[in-house]
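All protein chains but one are shown at their positions in the complex.
The block that comes next holds chain A.
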């Protein structure tokens, strides 16, 4: 156990240590200052020339959003085209069929919104062509989209009054060429060395020890897994994701993949400070995020390492922790670490069965997605956090006796309206979706019996988890849910779309409106955002707005289950 804890401390410590230089680097490249990666500039210039884009043209916030939504729409059509015709396209050694339209729709949407909810199994549902040119492609560009939108908001927070917030395509392309590509390449290389396949060949035939012949799926997996983690995508190459021995072969790959999940979201928070040349501000955001992360992570570690009291009561040895649904080679602590990491960041890749987590650990993964801003997804995590900052600034501005202002810009009715709508959206989608499902099920349990493998409190948690995961664009599943039905496909699909684009549009709009306002320099009377007190304020605002609204639901799900298993 001690050695496992050391492993966890090393993973967390190393990620934070790496996040600092990466945050600095992100600020450097987005500002356009010289950096070691400038050798990639010709490649970027070539791309811009081919696309006919002038990367120096400054855009207003509306233009940014127009650009963002337009390319997203194009990608959607591309994904639909590939998935529905993949059977006839090259790179299909296993002769997997094309997807039916509804499944293709679901898959295209879910990868487009950086969620990666998978209603297929990678081994049989998609071809190598789809994996690489559709799914992996989307994993890069959607991560880049989030990062670029985040930089637009950074720009809006600079001193002075402006409508010009940089060039969207510039930030988007740089996010990919300078950050996502190099880091994914590095991670993929390690994975290859550790045994993850990287091949175009089809299934391999093996004769097992028992003498049976079995076919083992493989393919260009390592390339996809790198970006899957770094871009907070989470969609795995193989069906069981990072619990698969080829997707996550060793303790080392597990550690590195877990670091990959957290690295860019952490660095993005710090990049805010370096970009605005207010490093303390970045540390405030990072501090609040880390506090929230630890608040969820530490109890989860404790619970998973102490096992299930109901099993203990039966006399079962649980010294290794709660091992149900976990990979023996990874162990309980590493699985607990991953479970919280993947839910706070909207990543959604899993290395254990979340359905089998202790009830309160399950609640913590839910809370990670409900708050969705303790690190959060690449780029979009800060956008969610930004909405909470707006609310916190408003209340604390009043507390210090000034009409509220964010870094010198007045926060007024219009910004408040947008912030409130975005803050409302998340509980609305989660609670309304779960409520509709609960209503249908409660009306007619016999008809919908296939939905829930476990009725009762746990079944409630499963429904709640599915909608929370969709609304947080997370993509992980509690499982135990018969979710490949029209109801689940349609309802979660709608939630996915709303929960991706509105929380990008809202913060960018607020930032754009603020940027164009009169700038008031700071004085001793203005509220400083880079203080521990303000951080505490944001922390409470997040918990009260984002978490408290779910208290009754959590009471009926994980809390009720917790108290009923003998704690």
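Criterion: a contact is a pair of C-beta atoms (placed from the backbone, for glycine too) under 8 Å apart; a residue touches a chain by one contact, two chains touch by 3 or more; residues count from 1.
Keep this in mind: contacts and distances are computed from a predicted model.
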From "Carbamoyl phosphate synthase small chain", "Urea ABC transporter, permease protein UrtB", "Potassium-transporting ATPase ATP-binding subunit" or "Heme exporter protein C", the hidden chain's UniProt protein name: "Potassium-transporting ATPase ATP-binding subunit"
Contact residue for the chain not shown (choose from A:83, A:148, A:270 or A:391): A:391
Residue of A:62, A:124, A:312 or A:403 touching the missing chain in the full complex: A:403
Of A:53, A:69, A:291 or A:416, the one touching the omitted chain in the full complex: A:416
Chain A, residues in touch with the chain not shown (by the definition above): 391, 394-404, 408, 411-413, 415-417, 420-421, 423-424, 427-428, 431-432, 434-436, 438-439, 441-442, 457, 460, 518-521, 523-528, 531, 533-534, 536-537, 540, 544-545, 548-549, 551-553, 555-556, 559-560, 563-564
